[in-house]
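The structure appears right after this line, and notes come after that.
A single protein chain has been removed from this complex, and every other one stays in its place.
On to subunit A.
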Amino acid sequence: MKSPVKPLMALAGLAALMAGCASDPGPKPSAELEEATLAVQEAETARAQNQEPALMEEARSKLTRARFLLEEQRHTEARQLLEQAALDARLAEARAGTQAVRDELGALMASIESLRNSLAAQEQ
């Protein structure tokens, strides 16, 4: 399988080295892509879109940019964006979870209030 690809890759590597840290391809961040995609999906399931639209938008746009960078073989930049996207989504999910409990607590407080009023009315 000798092909002209190898010298080309070496050349590309050299170019990358010369360009310093800007365009180091690094290993392909497959696991990071998977985790970021999953994190965004799970956050959407947890209704994070309603609670944290800005954070979800950030996660999604990083994911989109990362996919584009992956096609360009810019693996390091892509990995960073994917790692960030995953945590943006996880934070949005966590906040949505907190808000859900806060809502339940609010409903409980309202029901306690109304029960107290009923009880006070009965005591008269």
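Definition applied: contacts are C-beta pairs under 8 Å (C-beta built on N, C-alpha and C of every residue); 3 or more make two chains touch, one makes a residue touch a chain; residues count from 1.
Assume contacts and distances are computed from a predicted model.
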{"item": "Name per UniProt, for the chain absent here [options: \"Outer membrane protein OmpA\", \"NADH-quinone oxidoreductase subunit E\", \"ABC transporter ATP-binding protein\" or \"Sporulation protein YqfD\"]", "value": "\"Outer membrane protein OmpA\""}
{"item": "Interface residues of subunit A (partner: the chain not displayed)", "value": "20-22, 76, 80, 83-84, 87-88, 90-91, 94-95, 97-98, 101-102, 104-105, 108-109, 111-112, 115-116, 118-119, 122-123"}
